[in-house]
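Only one protein chain is missing from this complex, and each of the others stays in its spot.
By written order: A and B. Residues from 1 in each chain.
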Amino acid sequence: MTTVENKEIEESWVKQDWVYIKTALILGFFTAIEVFTYFESVHKAPEWLMVTTLSFLMVVKFFLVAGVFMHLKDDNSIFTKMMTLGMCIAWPVYFIMAFALGFLPDWNVIIKVLFLFLPPGVAGFWLGFSFKGGDGGHH
Amino acid sequence: MTIVESEETPLELESAGGQPPAEKPLGAFTRPQGGNGWKDWLFTVDHKKIGIMYGAAGLLFFVIGGIYALFMRLQLSRPGNSILSAETYNQVFTMHGVVMVFLAAIPLGAAFANYLIPLQIGARDVAFPRLNAFSFWVFLGGGLFLLSSMFIGGWWENSPDGGWFAYSPNTGVLFSPSKGIDFFAIGLQITGIASLVGAINLIVTVLNMRAPGMTLMKMPILTWMLFIVQMLLLFAMPVISVALFLLTFDRLFGANFFNVAEGADPLLWQHLFWIFGHPEVYVLILPSFGVISEIIPTFSRKPIFGYPFMVFSGIAIGFMGWGVWAHHMFASGVGPVAVAAFSVSTMFIAVPTGVKILNWLATMWGGRIRFTTPMLYATAVVAMFTIGGLSGVTHSLAAADSQQTDTYYIVAHFHYVIFGGIILGFFGGFYFWWPKIFGYFLSEKIGKSSFWVMVIGFNLTFGPMHILGLQGMSRRIQTYSSGQGFDLWNLVATIGAFMIAIATAMFIGNVIVSRKAFKAGKTPAPGPDPWDARSLEWMTASPVPEHNFDETIHVEKQDEFWHRKWGKNEEGQVVRRATAEEVAHDGSNTNVHLPSPSYWPLVAAIGLPIIGYGLIYNLLLCVLGGLFVLGGLYGWVFEPVDDPNADNHDHGDGQDSYAELETAEVTNASEDTTIE
Partner (left out) sequence: MSETTTLGVSHDKLGMWVFLGSDCLLFGALISTYMLYKDRIGPTDLGPEEMFDIPFTSVSSFVLLMSSLTVVLAITALRRNDIRRSRIWLLSTAILGAIFVGGQVYEFTAFYREGLGYTTNLFGTAFFTLTGFHGVHVTVGIIFLMSMYIQSMRGKLTSAQEERLEIIGLYWHFVDVVWIVIFTIVYLFPQ
């Protein structure tokens, strides 16, 4: 390798590290918001608002860690598929169990059904459409 | 981008991949030599040997479970019998169910998976050979641990007695004070680890080790079904693990997860158990579906009808199997909405199952069928499973099921699917692959007669149970009084059970007799392809040489091997292009690199049952068991990649499968792609 190439590589490394550091900062920021909701003044907010906000933040954090730190964003899609498959099964199964055992909060039925089927449905469609029987052979 | 496998396990710390085995690291860590005799089996990492061991262990447990069944049938043969006391009867039916489901049916499926998946996809071995050995030993240890409950602390004193589904709160210390349930919970936890590890291993194998050109939609149906099974195990095992952990904590540490007196919800157990349990029944049946999907096309001389439908109905069963669990709880008070929803979903799951049955029939339709023993078994599976599936649909109707549940009608249903669907299919598989695995034929004469004894016996045993159930005889009772119309059918069932036992004995006898006959030169050697079969495992010598194939197979078609033997002439007729002997590898290539055997999977696996005994009896034993596990893992991590002295056929000529590759170079290659 020539020194010029070396230098370029070095710069891309620094860039990469920066991406990680920025991600961590964002994650920290979101955590701060989450903790902020806890303190008394905000605690008076209606429950549905709290739950929605916190869930949203949780999901964003989840995707940031999985996408950037675990590099699902630009790694082989088989990894994302394995994870998605696990989530797609876990999500509805445990929600139905919660429903049957009666510890789901009493939301509107429509919200419950959406909540139950929307996320795994979307993910399931993605899994289905990205299935091709033709990914054999050596690369 | 190409990354190369460096070593078997992510736990690996030693930089084994890449570097040649360093100066003998830490003295003691050499690898066992490949040799002959029992050591070869104990330390093997060969998927074929491990598959055979799974099969042998599964058959052994099948016989043990069968003996329990015979005792139950003896007890029930006449009204008012007293061969078994009520307590012992509880223990016997519990052990029968647990042994048959977890120690016979699952490992027999694992036997087919281990032996055949790598061969059918044209691979050298599984992805993680040592983990594979580990899975087997853990399974065996867990199984023996469970069975030891019969002897420890007195004869039948500490056997589990909660039924195979162990409903709480009956399994609490209050209602089940012996140590039986502890053995149940910890034993199944251990065998669960084996299944989970095995599943990870085989999933990676199927996804990542297919021969060039072997796309997913060219894989044989058996491999497909076994792959779906591993997926189900992968996601179902953690659920039962949690349930068993909670139960263990309840019993050992005084937790209250299932203690109703403390406000616990006993339905939690039922949900967790059946969330695992229903996928589990597909774990049991799909291998057998795969087996007969290989047998039927071969002996009908036609390709499987509707290959994509077979695959996608398998996938559909795999998914839908997660949405029907509460049909086991119709009578448990889960509420009208849940009952209605699960009733409907259960009716729907019969559809993909029906698709499969139609496909098998259509495969046979118009084929030139040869009724060999494997084919007899396969056709019996289609018929018997249909009966079991139909009775399943009758109890998907919640209203009807409230009458049927906990009666002998349920027992009839699941034995038609489990025995008629699974065990018959596996016996068919034995007859089919026996020449491939052991290099000699099983006698067709004994095979066919034992088949008829088995099928007639099976129907005599479980057919009348439909009637008994509908007449109201409840399951899991140790006796009944005469005058209720139960007497005759119970006697018939008992007679049938003994016929099954005779048929099983005939199978074992067949193995001995046929082997002798072959050794004496009275039967011909089967050659690579005795049945004119279709998939890759027939494309190598019988018995399969240690290195599987002599060279990489480039796959172009589904049923590749068959297409190499047969083709169409100008008039469009199917004609033979080559004989199997011409196409198949003769196993003469000694230049294939083989992974060395290893002591450590066995050492690490032994630790788990010891920890189990420790949890029940004395925590000090846990320390000992922990040392075994840690020591095993430590040795595992630090042993050299290969024993330099072992005869592993390593001639470093580019044929290598493992480890010898330039990892450094490869990492550079991957850097280029990951960084941009």
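The definition used in the following text is that a residue touches a chain if its C-beta (ideal position, glycine included) is under 8 Å from a C-beta of that chain, and two chains touch if they have at least 3 such contacts.
Treat the numbers as computed from the prediction; the structure is a model and nothing was measured.
Checked against the full complex, the candidates B:V92, B:V138 or B:A264 give a single residue touching the omitted chain, namely B:A264. Touch with the chain that is not drawn comes from one residue among B:A255, B:A331 or B:A400, which is B:A255.
Considering the complete assembly, chain A touches the hidden chain via residues 9-10, 13, 16-17, 20-21, 23-24, 27-28, 31, 34-35, 37-38, 43, 47, 50-51, 54-55, 57-58, 61-62, 65-66, 69-70, 76, 78-79, 82-83, 85-87, 89-91, 93-94, 97-98, 101, 103, 135-139.
Counting over the whole complex, chain B has residues 1-15, 17-18, 123-124, 127-128, 196, 199-201, 203-204, 207-210, 214, 234-239, 241-243, 245-246, 249, 253-257, 262-265, 268, 272, 549, 551-552, 592, 654-658, 661, 663-664, 667, 670-671, 674-675 touching the chain that is not drawn.
Just so we're on the same page, only the chains that are shown with their structure count from here on.
Centroids built from CA atoms put chain B at 35 Å from chain A. Considering their complex, residues 9, 12-13, 16, 71, 74, 78, 85-86, 89-90, 92-93, 96-97, 99-102, 132-139 of chain A touch chain B. If you check the complex, the residues on chain B that touch chain A are 1-2, 207, 210, 212-218, 231, 235, 265, 267-268, 271-272, 275, 322-323, 326, 334-335, 337-338, 555, 674-676.
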